[in-house]
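For this depiction, one protein chain was excluded, whereas all remaining protein chains were kept in their positions.
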Amino acid sequence: MVEKALLEMKGISKAFPGVQALKSVDFLLRKGEVVSLIGQNGAGKSTLVSIIGGIYLQDDGKISIDGKPVNISNPAVAEELGIGMVHQEPTLVPNMNISANVFLNRELLHKGMFLDFRSMNEQTINVLNQLGFKLDPETLIEDLRLVEKEVVEIAKAMLVKPRILILDEVTAPLNTDEADHLFNLVCELKSKGMAIIFISHRLTEVVQISDRIVILRDGRNVGELLREQDPSEKDIIALMLGQNAFETHVDTGSIGFDGEKVLSVANLSKKGFFEGMNVDLHAGEIVGMAGLKGAGITEFMKAIYGALGTDAGQIFVRGGLVGIKKPADAIKHGIGMLTNDRQKEGLALQRGVEENITISSLDILSNKLKFFRTRSLGIQAAKLIKSLSIKTPSLRQEVMNLSGGNQQKVVLAKWLLRNLDFILIDEPTRGVDVKTKTEIYKLLIELKKAGKAILLASPEILELISICDRILVVDSGRIIKEVQRGSASFNEGSILEIMHVDHLSPSCRVGPIGALI
Amino acid sequence: MNNIEIKRSTLKAFEHMPRRTELTEAREIFSNSLLLLLFILSIVLAIGGIFVPNVFQIINLANVLRIVSIVGLVALGETLVLLTGEIDLSVGSIMSLSLVVGGLLLDHGSGWALAVTLMCGLLLGLINGVAVAFGKVPSLIMTLGTLSVYGGLANVTAVGQAKYLYGLDLYLWTGKGYILGMPVPVVIFLSMIIICFLFQTFSKPGRTIYYAGANNLAAYYSGISVEKIKIGVFGLAGLFAAMAGPMYASQTNRVTPLQGIGFELSAIAIAVLGGTSIEGARGNVIGTLLGALIYGFLLNILSLSGIGTYMEQVLKGAMLIIIVLVFQNILGRRGNP
Partner (left out) sequence: MEDEQAIKQNIMMELVKKNALLLVLLSLVAIGIASSSSFFTPYNWQNILISVSTLGVLALGQTAVMLLRQVDLSVGSLMAFAPIAAISLTEATLSLTGTKVVQGGNYVTDGLFLIVVFTWVVSSLVGWLIGLVTVKARVPSLIVTLGMLYILRGTAYIFSGGHPMYLTRLKGFKWLGTAKIFGFVPMCFLLFLAIAIMAILLLKYTRIGPRMYATGNNEKAAVYSGVNAAFWKIGAFIFSGFCAGIASLIYSSRLESVEAAQATGYELASIAIVVIGGTTLEGGRGTMFGTLLAAIILGLIINIISLIGLVIWYQTIIIGLIIIAAVFLYLRKVRRRELIG
């Protein structure tokens, strides 16, 4: 028996100035179902769920809930209809506590006027318990970890007892353990009859958790895969790109490297983040770092780069001890870094592509009097745009208008212009679409072949496996194991095992309609 | 294929940033265009000339240009500060205090008085810069505080009296003299504009000002010393305010502790009029030049048509609000304050 649809969207179209975001999309959601919505950046996923959430109104098409036509004109209406939405970045008020945030704009009052703190706290605790978390409702948001903030966001959405829950890329900032926790939550909710729309770029988790996978491409619904079909990531990607074959294999060149130790980190420590880190980079190698979110990898890289202070340890470049107290020092010694937040730390979004590429190289492009010809900047920038295939209509195009992948390339170009010998990269393909990902991998391999040393951190083990020569596994601020390419443990499973001993693979083996409570 | 991909990414950007369409791009080009400002200037002069033909009398023109240069110089310093994303409300008080401190040395001759005035302005500006760059005090609060402190110090030092400039020919010359037939303030103002323009376009620190103003953190990660830039611009703002001081004081032949009052208002108004954005990273010095001309002539025309000093004050305040309203909104802006 096919369960009647809870939510049905037919022929939804939505246009924004200059682009048709959705073209006559049909979408179906049943009770107790987990449906993942997949697509490249700009395929229309966020637009679709924003329409469900009442943030946008569709230009064309009909939506019905429980068979009855509805008009979701604003978020308040969506709430009434039982639709809860959790956005990608937690939008909470840092200086207020959990309870206040959960009840923001729907505070409970007694005597019609005064805040009823006790009831709000009680209900907050209830909802948090239902979600499997024990938190003191009076904790301030700014004192919470990221996953706890996500939970509060979900609690907010849950408060109105939604029947449909939309999770928009909520696992992007989480590590594997935290994501697992979330998946268990999703299974729980599913078994209680909630319908969940799940948006994510992480295909592995999508495959594990979904009953159905709906793929959007260029604003159209191009197909869906069912759990029964046992879909693989390749299948999903094929539908996403509209091709049949997909190249995941990247030629990594020869294993091994020139052997010359070019960058050494000895005994680097920072209380509370990492301790006794020893890493040697050789010319022409890519070294990967794998670990959970709190492992301290990001902080470690920032410390090498001078953006974070250390308590102990030394850095040697080509055998000579160097003092790096700020990024400018690191750059002088030939080290460049792409952090995991390019919008905040890597680019000036309002400025043009040329400016962002050339900004770190002004001193080498200027003459003795610290003046230079503006034209030479443009030429240099254009060369890099070409060699990295950065898609931009002009040199002056503001970087904010570029896609995530192209933005990442701009940051890379910034360092390539200086011809730096060492590059530190944290999450190289965060928010980058599949096609550009491959391009970036190819670029990194080329850099390696040219003799550069690259230190690469990523939460996606597969990524590390495909391009690194060796992988350092980090846990709680220490390197616990080094895995060489070619050895038996150089595969995703083994590395994940090393990363956490009790790793359980999550998946909901319950069918679309679970036990209703 | 390329264009479509970029438009897709624009879509993704919706969630985090304001929209950009072809219309916004066109507006932007226009707002950057100094042509717009020249256009406004001509309108102002044309309409003003019809109602108050006195405007074009040589004496009046010389006076206006003098005042324009004096206020414009302060506005130039303010422009640099605004470009880095900060603001300086204390330029008026810096002018007052430097004038008064320099005034203490009038007995030793114009040279010393002028030199001390300039050094004082530079120092006061640097104090602002260090507090903002290293102490991380928000520039709004810091310069609000120094507005108070410097102003108070000026009054305390001057003990409520004015110092007269009779016989101090060099000093008076800065405000009333001529170089090659042009009033001294005009020459100095123009030279500073040109120097700043060249510096901004062709030198390394100059180019990085915009980047630092756009994103402090990214500038830091790119190896730029944002601190040095900020200290530098605040220092320059102080220096320029102190430069403008004697020129202004000369007009009334005396130095008083209250002479700088109101300059911050005009400085900000002129900077924004010239296309500089309060949020930083947008604007340039040539715009400030044209903005100063427009502002100066506008006020001149209004005062020639017989409004009183009080009304002038009201109008200055109104102009500030209107200028920011028009230039920040209609000509495109990013995000919220």
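Chains here go by letter, A and B, matching the order in which they are written, and residues are numbered from 1 within each.
Throughout what follows, a residue touches a chain if its C-beta (ideal position, glycine included) is under 8 Å from a C-beta of that chain, and two chains touch if they have at least 3 such contacts.
Keep in mind that this is a model prediction, so the values were computed, not measured.
Visitor: Using the whole complex, pick out the displayed chains that touch the missing one.
Guide: A, B
Visitor: Looking beyond the chains shown, say which of A:75, A:378 or A:451 touches the absent one.
Guide: Considering the complete complex, A:75 is the one touching the chain left out.
Visitor: Please identify which residue in B:142, B:168, B:209 or B:270 touches the non-displayed chain.
Guide: Hidden-chain contact among the options goes to B:142.
Visitor: So one chain is hidden, and I want to know which residue out of B:87, B:236 or B:281 touches that hidden chain in the complete assembly.
Guide: B:87
Visitor: Considering the whole complex rather than only what is displayed, give the residues of subunit A touching the chain that is not shown.
Guide: 75-76, 87, 91-96, 100-101, 103-105, 107, 109, 113-115, 142-143, 156, 272
Visitor: Applying the definition given at the start, please give the residues of subunit B touching the unseen chain.
Guide: These residues touch the chain not displayed: 87, 89, 131, 135-138, 140-142, 144-153, 155-156, 262, 265, 268, 278, 308, 310-321, 324-325, 328-329, 333, 336-337.
Just so we're on the same page, only the chains that are shown with their structure count from here on.
Visitor: Taking the mean of the C-alpha atoms as each chain's centre, how many Å separate subunit A from subunit B?
Guide: 43
Visitor: Taking the complex as given, what residues does subunit B use to touch subunit A?
Guide: For subunit B paired with subunit A, touching residues are 2-3, 5-17, 19-22, 201-205, 207-208, 210-211, 214-215, 217-225, 281-282, 334.
Visitor: Inside the complex, what are the residues of subunit A that reach subunit B?
Guide: 16-19, 21, 40-43, 46-47, 88, 305, 307, 326-328, 330-332, 337, 339, 343-351, 355-356, 359-360, 362-363, 366, 370-372, 374, 391-393, 398, 400-404, 406, 414
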